[in-house]
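Here the structure comes first, spelled out in structure tokens, and everything after it is commentary.
All protein chains of the complex are present and in place, except for one that has been dropped.
Letters A, B and C mark the chains as written, and numbering starts fresh at 1 in each.
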Amino acid sequence: MKGSGLQDLQNARDERALPIDQVGVSGLRVPIVVLDRQRGRQETVAQITLSVNLPHHFKGTHMSRFIEVLNRHRGEVTMNTVPAILADLKACLAAESAMVEVAFPYFLEREAPVSKAKALMDYECRFVGEANGRRDDFILGVAVPVTSVCPCSKAISDYGAHNQRGRLEIQVRCRKRRSGGRDLVWIEELIEIAEASASAPVFAMLKRSDERHVTMQAYDHPVFVEDMVRNAAGALKNDPRISWFRILAVNQESIHNHNAFARLEWKRPGPGKGRRSDR
Amino acid sequence: MKGSGLQDLQNARDERALPIDQVGVSGLRVPIVVLDRQRGRQETVAQITLSVNLPHHFKGTHMSRFIEVLNRHRGEVTMNTVPAILADLKACLAAESAMVEVAFPYFLEREAPVSKAKALMDYECRFVGEANGRRDDFILGVAVPVTSVCPCSKAISDYGAHNQRGRLEIQVRCRKRRSGGRDLVWIEELIEIAEASASAPVFAMLKRSDERHVTMQAYDHPVFVEDMVRNAAGALKNDPRISWFRILAVNQESIHNHNAFARLEWKRPGPGKGRRSDR
Amino acid sequence: MKGSGLQDLQNARDERALPIDQVGVSGLRVPIVVLDRQRGRQETVAQITLSVNLPHHFKGTHMSRFIEVLNRHRGEVTMNTVPAILADLKACLAAESAMVEVAFPYFLEREAPVSKAKALMDYECRFVGEANGRRDDFILGVAVPVTSVCPCSKAISDYGAHNQRGRLEIQVRCRKRRSGGRDLVWIEELIEIAEASASAPVFAMLKRSDERHVTMQAYDHPVFVEDMVRNAAGALKNDPRISWFRILAVNQESIHNHNAFARLEWKRPGPGKGRRSDR
Partner (left out) sequence: MKGSGLQDLQNARDERALPIDQVGVSGLRVPIVVLDRQRGRQETVAQITLSVNLPHHFKGTHMSRFIEVLNRHRGEVTMNTVPAILADLKACLAAESAMVEVAFPYFLEREAPVSKAKALMDYECRFVGEANGRRDDFILGVAVPVTSVCPCSKAISDYGAHNQRGRLEIQVRCRKRRSGGRDLVWIEELIEIAEASASAPVFAMLKRSDERHVTMQAYDHPVFVEDMVRNAAGALKNDPRISWFRILAVNQESIHNHNAFARLEWKRPGPGKGRRSDR
């Protein structure tokens, strides 16, 4: 019977001399705990992708081990715990490199600008962690919904100005510390930068007095998608903790059925030749 | 060998005494031809769902026959040809009822309001056809992107007004003719009604003079989602060709991360008792 | 200045004589707590739609009040609390009817069949609650991923059989109690029915011994989509707590680029004439 002493096909040799960059599982949905600046911890639900490299001489990887590793760590998936998850993946799967991608909604209680009424806002966040012999990486990303008023429409019209919901997505890589680990940037800080780069923030609840306030605030601060990425870039460059960033601004144009977008990537110039291991 | 004279399991009797309302295939993507008021015909790409009922005594339906029927008719999928497709489905699958759902982008060349520059706009359209012993139905649906300016924001603010891309989805059922067939309503007519119900239409290309025009036009015609469905409902009720409609307006609120919506369904009062077969 | 004593446009009279079936907000994402048969309570993240009707004489509804109501109740969104949320919506928005729709992932720790290794599985769940003068409704829905082996492919092939990930979606309405409230059906019970209706359950983690087990279990229990809906329907009809159900089975056919589906709706015959208020 095949069943007794089940064959381990994945461990068989592969003769095609083709190493594979990434092998793993995607679309895992699990509850996780992340860091929360105000409350310490926040429970949310994540979509997770886990992968490792596969040396050319192995036929396959053992997919169930990804789930075992995730199970052991799912209590906490944060900048502080991702290195341990990556080390565990490398060890359990006999791999040289490992990668973890985590996407989750993050909730913040926000106060309306005039009424001070409180309500939760949700922000799509994302971690990407990577570890191998040569490099060790961690990227934090946040997508922030905002209001944008078009400067051109305002300038050329006698009254009014088209505006729309926009989305400002910021990804950052933080400086490594000599003592080990990386500088910490809070999700909340990136949200603040994104909102300050747009015409006005977006809220879950606005009473009439608030709606009046944000309508005029937005009209007083018109921005193109180009302005949004530049405003955010200026703020991020001035933060010494941040060594690299990518910004994407997308406007759901209210006068079109398509979107306008701008994208800007930047890397802090290094002291000497940029070694990849410095990421 | 099993292969010689392949068993037809689907034709086996089923003893559970459970008829099934719909059995079929979904997610089929095929090129189709639809009716175009200006040009006669338009080639586009559709997502199609085909289904029939399954009487309680059959174990299964023959899924490949749906594809055969679609192949025979794919040259034309219009209000005029859907009855023949439905009849073919009923015959080939030995069914009492059949249903076809078709979703496709429809393209119209639109002229910008001032510069008269031309560009194609895309509209999501949808047919739902149904036939069985008791009824024979056809619904036409169009989703039209529009601009909406918030009347409240305009009224309470000293200047400006939040606005956003909205979407007005109209579905109609047309009157059956005594002579057979149904009154024809063009996709283009529903687009006109939707656009007239909002603050301004949406265009693929606007030069600066056009952007100035639509900005002020929209500011001069603020509407809530409630107004959009009522405006469209008023126009549709006045059209004797239309016996039933459903309208859904959704605003991608530029000051929130959620949407506002309104929905309204209406049926023309019949001369006598509403027989379902009259649909 | 417009700002002093802000105008309440929504309260203005509307003269179009068109009542609106549903007005509200959609796409709200918030953390919620739901009932968990094992652990009492489970924290998860939901997408929520809230709406009320709008009498013909009002111009608009007050969208911010939906968020206020949700804020007051977000600690718990369960079959037990939905009636209070609906009552609150009707009161705060001066409406005759209210509706709440909640979609969320629900997590269950499942044991692999042989190794007994444990891992979380996620299931998409859904509540729809409705209240007005005439009726009071609550529907519970669960979408359960399953394995399905094709009986035809197995019957006609010398070896092997195509199989695929399927999805069995069950929605139920529970019997109202004379004492008030409704019979309770657990999400876990619907998951059990769905899995028993397919070829085999789906797990997050399977060791090799488990994979062997489910491969052969599935091959031993081939089902068409038609069988899946009938199997589930049989089990649901035998449960006196359930007064109505709708079942949708969808197979991501492994030999096609489209899906096969079956749908079945059923209502328990009433003792007398079916009054809508009895739902």
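What we mean here is this: contacts are C-beta pairs under 8 Å (C-beta built on N, C-alpha and C of every residue); 3 or more make two chains touch, one makes a residue touch a chain.
Here the structure is a predicted model, which is why all the values come from computation and not from measurement.
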Option touching the unshown chain, where A:54, A:69 or A:144 are the choices: A:54
Candidates A:23, A:69 or A:242 - the one touching the absent chain: A:23
Option from C:28, C:99, C:121 or C:250 whose C-beta touches the chain left out: C:121
Contacts of subunit B with the absent chain, listed as residue ranges: 2-3, 6, 8, 28-31, 43-45, 64, 67-68, 71, 74, 105, 107, 117-120, 122, 204-209, 212
Where the unshown chain meets subunit C, residue by residue: 121-122, 145, 147-150, 152-153, 156-165, 200, 202-204, 206, 208, 211-212, 214-216, 218-219, 252-258
Chain not shown, touching residues in subunit A: 1-3, 6-7, 9-10, 14, 16, 18-29, 51, 54, 59-61, 63, 151-152, 155-158, 224-227, 229-230, 233-234, 250, 257-265
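Criterion: only the chains that are shown with their structure count from here on.
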Chain nearest the overall Cα centroid: C
Gap in Å, rounded to a whole number, between the CA centres of subunit C and subunit A: 30
For subunit A paired with subunit B, centre-to-centre distance based on mean C-alpha positions, whole Å: 37
Two or more partner chains touched - positions in subunit B: 152, 156-158, 256-258
